[in-house]
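Every protein chain except one is present and positioned as in the full complex.
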Amino acid sequence: MRKLLIVVGVLLAVHVALLFVRPSGSAQAAAGTGSDRGVNVGLVLDIGGLGDKSFNDGAYRGAVRAEKELGAHIRLIEPGEESDRESGLRLLAAQHMDLVIGVGFIFTDDVTQLAKEYPNINFAVVDYAIATDKAGNPIPPPPNVAALKFKEEEGSFLVGALAALVSRSKKVGFVGGMDVPLIQKFEAGYKAGVRSVCPNCTVISQYAGVTPIAFRNPGKGKELALSQYQQGVDVIYHASGSTGLGVFEAARQTGKYAIGVDADQYSEAPGRVLTSMVKGVDVAVFDMVKRVRDKTFSGGIYTYGLAQNGVGYVYDEHNRALIPDSVRARVEQLKGEIIAGKIPVPSTR
Amino acid sequence: MRRTVEEALLPALVALLVAAVVGDVLILSFGQSPGSVYRLLIDGTWGNAYGFGQVLYKTTTLTFTGLAVAIGLRAGLFNIGAESQLAAGGFLAGLAGLMLPMGLPALATLPIYIVAAAAGGAIVGGIPGVLKARFGAHEVITTIMLNFIVLALLNYLTAAHLKVEGTLHTAEIHAGALPRLSSMIGAFRGSAANVVLFLALITAAAVAWFLFRTRRGFELRATGLQPAAAEYGGVNVGGVWWRTMALSGALAGIGGLNYVLGYKHYYEESFASGAGFLGIAVAIVGRNNPIGVVVAAFVFATMSQGGLAVNAVVPKQIVDVLQAVVIIAVAASVPEVRRLARARSAA
Partner (left out) sequence: MSSVESSASAPIAIRLSDIYKSFGPVNANRGASIQVARGEIHALVGENGAGKSTLMRILGGMYAPDAGKMEVNGRDVTGWTTAEAIDAGVGMVHQHFMLVPTLTVAENMMLGREPTSRGQLDSARVAREVTELSKRTGLAVHPQRKVADLSVGEAQRVEILKTLYRGAKILILDEPTAVLSPPEIDELWRVLRGMRERGETIVLITHKLDEVMEISDTITVMRHGQTIAQLTTTETTPAAIAKAMVGRDVQLATHYGETSSRSLELPSASLLEVRDLVVDGPRRASAVDGVGFSIAPGEILGIAGVEGNGQTELLEALAGLRPVRSGSTSVAGRDITALSVKSRGDAGLSHIPEDRHARGLVLDYTIAENLILGQQHRFTTGVRLDNDAIIDNARRQIDAFDIRPAVPSVPARALSGGNQQKIVIAREMSRGFQVLLAAQPTRGVDVGAIEFIHARLRETRNAGKAILLVSADLAEVLALSDRIAVMYGGKFAAVLNRRDASEEVLGPYMTGAEHAA
């Protein structure tokens, strides 16, 4: 027993001593909000947080850019469980942030509620889910909430055109995650893109399921992709979360092409990922911070399409070799026409 | 008596100190001052009413899952399924809420909700219990497997039949949602803490009474300590197994009320994330003693909420590491202390 008490004593002494260590440069970070005029931005990621190579990383990238270019002060919170989302928002609201951003549609309810309690704080939600009233009319978000929406169909249109132009078999595929309107938007744009450059091309379109698990089922993704490749498809575009990992696996195995989604997914199957339809979460986050700094922020629905650089496709040193210059030129031309409003892009099938 | 107190407190003390020192080192490695980070942690948890409310909210769920695991361990059963039992309890409570007519007073509906939540957990917990009593299937394996099955099933039911479009949750419950603590103490404004906390404390007391004051509790503990001796003592060991697993599941299931009835007023997919597994740690650190479980739940809730509070300065994972260190340190120091105590009483 005496030995144990000695252990307790030693630990206590070490701990107390360490409490007073102050590494240089630690003070201002701990002090939180700075004294200069920079905008204070709170960012609440979703569970899973940093390192998802998609939404959360994108939002963080935008915040870091705002920190560098706009002098914003960023506070980041990564929730550990469901109730932490609201808690994180509240912690930030209580610290009088100028802007609090929730990354993901799951924040819709909490932010809508909180925005009423904190009318002087600006909020933004990536992919805010707009509810409808009984008549089917959209209910706008509260006046201090920005709903950040993306025209995924426009980006999907471009990768559809690109797929059709690269395809030799004139057969391209689509693998969706859960069969819901949000994902059908990707499918609709993609199909329209294919038709616009190749009216005779076939599009084989399949979904992995009707529950959220359909977004986390790589096995199913691989199965669907292999069967499509077998039917002669040589490019598949997926919009299916981690189910898409199975699509890439199938592409690696068969030597055919796949197209990534949300973020640049080239590294999932180098040489086999033709391009990725990227969602500019970083662009939207940066834009929000900028508006708050410039005092031009107001609540409402913000839509990010090709024109705002809110969606797009990847063309860089990795995949340049896979895309002929003529194809690139044609896709860029289509992009210009969409931005100019010459081509209407459908968002439902 | 003095020895019992020492035996109960010393491991926890050593564990917390080890965790604190490891935390110091980690914080320093991120170029921050341990003193100011810990202060931030305390400020964000016990230091303001909202933070404290959140700690209480988290304590509530963890108390239920901790009790569930603890009562299982008392009977020699390792219930790894508190996660899905919690979810099933919340699910059935949410379902009951959708069916109950609006406007019923909370006092009338609360028993219904408790029964529904307990039933959800008891079914999920009871299945491994029956499988063990009947066929000798090991409960660790079956509860782990059931976690996958039950969570997938609940997700499917929610997504395919019950959810409100554009969300992952069911429609809102209007019958007898429970008041938050903020309606009694204004300072808790915004915090999710609600009256299920009192239910948790009452349940902990009831479990303690059951374990140490009733014949069933006597037989349950005997089964956990020495099944052969319990069998000799006229105890139906298989019966104790399945009843305890069902009871364990029911305790975890009632925990679902905290989120469904007390906080959000609807069932939401994967609301349980992690609280069931953390219940194992709570039970171990709380030494399978209901009072210890409440204390341990409070400690883990503080760390969890504290993790958010210091998130802006150091990565949240530091707190995950600290939780793990506490668990390991307690697990390591319990046998050591018990050995010392036993050596003294041996002759």
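Order of writing sets the labels: A and B. Residues in every chain begin at 1.
What we mean here is this: a residue touches a chain if its C-beta (ideal position, glycine included) is under 8 Å from a C-beta of that chain, and two chains touch if they have at least 3 such contacts.
Only a predicted model underlies this, so the values are computations on that prediction, with no experimental measurement involved.
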| item | value |
| --- | --- |
| For the chain not depicted, the shown chains it touches | B |
| Of B:30, B:218 or B:277, the residue in touch with the unshown chain | B:218 |
| Residues of chain B (touch criterion as defined above) contacting the omitted chain | 213-219, 221-222, 225-226, 228-236, 342-347 |
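We adopt the following convention: only the chains that are shown with their structure count from here on.
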| item | value |
| --- | --- |
| Between chain A and chain B, centroid-to-centroid distance (C-alpha), Å | 34 |
| Contacting residues of chain B [partner chain A, same complex] | 6, 10, 13-14, 17-18, 20-21, 24-25, 28, 31-38, 40, 44, 50-51, 54, 57-58, 152, 155-156, 159-160, 166-169, 190, 192, 259, 263, 268-275, 304-305, 307-309, 311-313, 315-316, 319-320, 333, 336-337, 340, 344 |
| Complex contacts: residues of chain A adjacent to chain B | 1, 4, 7-8, 11-12, 14-15, 18-23, 25-27, 29-30, 32, 47, 49, 75-84, 86-88, 90-91, 94, 105-106, 108-109, 117, 129-131, 178, 210-213 |
